[in-house]
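What you see is the complex with one protein chain gone and the rest in place.
Moving on, here comes subunit A:
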């Protein structure tokens, strides 16, 4: 693998920037027949919760233009089963794993971080704060800077010191930068932008909402411009905070767009439902796109869209000054 695409997410170094998005790669086993998961920068797990959850009744998904609308209800086997069956399998395959955690109370997040504290094979923790807070009338943690910060702080306090923490933010807030700042202040090492957007569809046949959950989360290429805007705004405000860009990435050029906006890594989500090999394909296309633009290191492209046109990143060439001596 070329080191053109190595990337760093704060303390975390990855051989390439292409991850799977949480909730889109199953347990990993389902994708394994299609490609070698170690070729990913990292595998991000489906959000783990304290208890097993069946989620919402079907229909949970409906197709919308260039997107998917889903109301899953965070189904999962619970942290016990995850630690017993799913994480060990990923470790066995030597897949770099970022564990996504979700809770319905600040306490539940803290508890999950504690459960992961002494577990090997956790490269980083992603905190899914797009969850209803049962202690606050079911309002999402991601909607309020203070609620978001209290979740991040709880995870930070209980997680193993040194393990990087990423907060995954929802895009449908008044000012995403305020929430990003609150999360970083609370101890997040980086941010994942974005989660799904709340949206709705009505079935013209049944004349009722298309999903049992009434509204759901919109994902896929339809939300990509929203995600790019969020990454750009957050990178402008917090240029040294690493960002994982997510939202409708289906090609290498989509990934490049996120990187130019300020993302140091990207996660492929909904595209995996459509194309199980989307991960390695996006990586290959991204490498080609960088080469075609004579960008020798991925890091040089991170946030490049913020620089004035014609800006050339300083090149580090320790060998060359010698040659230039005449």
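Methods note: contacts are C-beta pairs under 8 Å (C-beta built on N, C-alpha and C of every residue); 3 or more make two chains touch, one makes a residue touch a chain; residues count from 1.
In the analysis below, contacts and distances are computed from a predicted model.
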With one chain of the assembly withheld, which option in "Cytochrome c oxidase subunit 1", "ABC efflux transporter, ATP-binding protein", "2-oxoacid:ferredoxin oxidoreductase subunit beta" or "Dihydroorotate dehydrogenase electron transfer subunit" matches that chain's UniProt protein name?
-> "Dihydroorotate dehydrogenase electron transfer subunit"
Can you work out which residue in A:6, A:66, A:93 or A:233 touches the chain that's missing from view?
-> A:66
With respect to the chain omitted from the figure, which of A:30, A:157 or A:185 is a touching residue?
-> A:30
Residues from subunit A at the interface with the omitted partner, ascending = 23-26, 30-31, 33-34, 46-47, 51-61, 63, 65-68, 70-78, 102, 104, 128, 130-132, 134, 137-138, 140, 195-196, 198, 212-213, 215-217, 220-221, 270-277
